[in-house]
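Let's look at chain A:
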Amino acid sequence: QTVKIGIITTYSGPTAGQGDQLDKGFKLYLKLNGNKLPPGVKVEPIFRDDTGANPDAAKRIAQELIVRDKVQFLTGVVWTPNAAAIAPLTAEAKVPFVIANAAGWNIPRMSKYVARVSHTLPQSAYPLGKWAAKKFKRVYTVVSDFAPGQEAEDAFIKGFKESGGEIVGSARVPLATTDFIPYMQRVKDAKPDAIFAFNPGGKQATAQMKAYADLGLKKAGIKYIGTGDITADEELQNMGDAALGVITVHHYSAAGDRPANKAFVAAYKKEYGEKMNPGYMAAVAWDAMDLIFHCIREEKGKMDPDKTMEIIRNYKNPDSPRGPIQIDPETRDIVQNEYLREVRKVDGKLANVELEVIETQYKDPWKEFNKPK
Partner candidate 1 sequence: MSAMSELLRLTGVCAGYGPTVVLEDIEFALAERGSLAVLGRNGVGKTTLLATIMGHTTLHGGAIEFRGKSLARVPVYERSKLGMGFVPQGRWIFPSLTVEENLTVAERPGPWTLRRVYDLFPRLAERRSNMGNQISGGEQQMLAIGRALMGNPALLLMDEPLEGLAPIIVDAILAVMQRLIREESLTVVLVEQSARLALEVTEQAMVLSRGQVVYAGPSAGLLADPERLSALIVAQ
Partner candidate 2 sequence: MPAALETRRLCKSFGALMVADQISFRLESGARHALIGPNGAGKTTFVNMLTGRFSPTSGAILLGGEDVTALGQLARVKRGLARTFQINTLFRNVSVVDNVAFAVAEREGVARRMFRPAGSYHAVVDESMALLDTLGLAQDARAVVAGLPYGKQRLVEIAVALGLRPRVLLLDEPAAGVPTSESHRILDVLDALPKDMSILIIEHDMDLVFRFAQRITVLAQGAVFLEGTPAEIAADKRVREVYLGERHV
Partner candidate 3 sequence: MQDFLSSLVMVAFHGLAYGMILYLISVGLSVTMGLMGFVNLAHGVFAMAGGYMMLSAMSRLDVPFPLAIVIAFCAVALASMVLERFLYSRLYSAGELEQVLFTIGLIFMSVAVARLVYGPLPQPVHIPGYLKGQLHFLGRDFPTYRVFLIVFSVSLVALLWFGVERTRWGAMVRATVDYRAMAQSVGINTSRLFTLTFALGSGLAALGGALGAEIIAVEPTYPFEHLVFFLIVVAVGGLGSLRGPFVAALLIGVADTACKYWIPEFGAFFIYIATIAVLLLRPEGLFGKAT
């Protein structure tokens, strides 16, 4: 009995770094747990490259995986538009689709066969907004100008304003920007108490952090806060000391001191090198694969899509690297803890140290606000 898993991530193009995180998480899981299956059941992963935010390619690949390779699972997908293009297909073909990143809040609604183990942006930005209102009066928001940025901005502002904060300005930065200086200068001139940032991580995160430092915003007493993307673990070491003291809310940190996470990080470093830190996407990919394996074990390798979805809807893992997680049976979206973190030095290296659990077993708030009529 062989169960085929179609894995679609981004291996080439400017966002290959993010696909790489997913890839590493998947492969690590497969390497360590690939044999923990009922006797006679094997798993065959098929890795495919969608080259970035390229929905038609993603859809084509998914279609081929379904039609030609006859996969029983689809997973991966960094990009929301790619996931959105694939989702209708999964309904038609009845192939469970476990999203390991694409965070557009609306995706799971598109098909009954979609479940998501990653996150949505409101899930971290909204509680951060509520928290920030307790600490700061005036906040400036700077987000990347694409859908996730807009979602993060909306959610943060909603949370922040509801709790009495004042937004002194908002800027949206084109996605291709390498130089954040003009935007950060604007922030500096507005003299807010804090700046809320969202960017797609990677070099954008570093560039914004550098601009924050170079312009002396920190010296001017402007606090830097945001979703976990701005201090993603895989990129954090590139940012230098400028990042110290940055506050973020997110569902995963490589510095988390849960035993499950320690084991995960240790395994990751062993596999990919001492210098490598798993980012949140690697952790999610790990969980996604765990979920799939869970299903395979439950069904003993004889996969039935509807049964699989049933299992997925009731999936709970008290011991994921990011703490306890579960799938919300109603929305098929993730329920997880959100942590308040601060960048500090641990053993001479920068780390997102978890300060507190800001929300426990937290659902995506946005679906609550936008309930289908």
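Basis for inclusion: all candidates are chains of the complex that A comes from, given by their letters.
We take it that contacts are C-beta pairs under 8 Å (C-beta built on N, C-alpha and C of every residue); 3 or more make two chains touch, one makes a residue touch a chain; residues count from 1.
Everything numeric in this text was worked out from a predicted model, so none of it was measured.
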Problem - Candidate from this complex that touches chain A, chosen among 1, 2 or 3 - result: 3
Completion exercise
As the complex stands, chain A meets candidate 3 at residues 12-14, 16-17, 19-20, 145, 171-174, 176-179, 181-183, 185-186, 189, 202-203, 206-207, 210, 214-216, 234-235, 237-238, 240
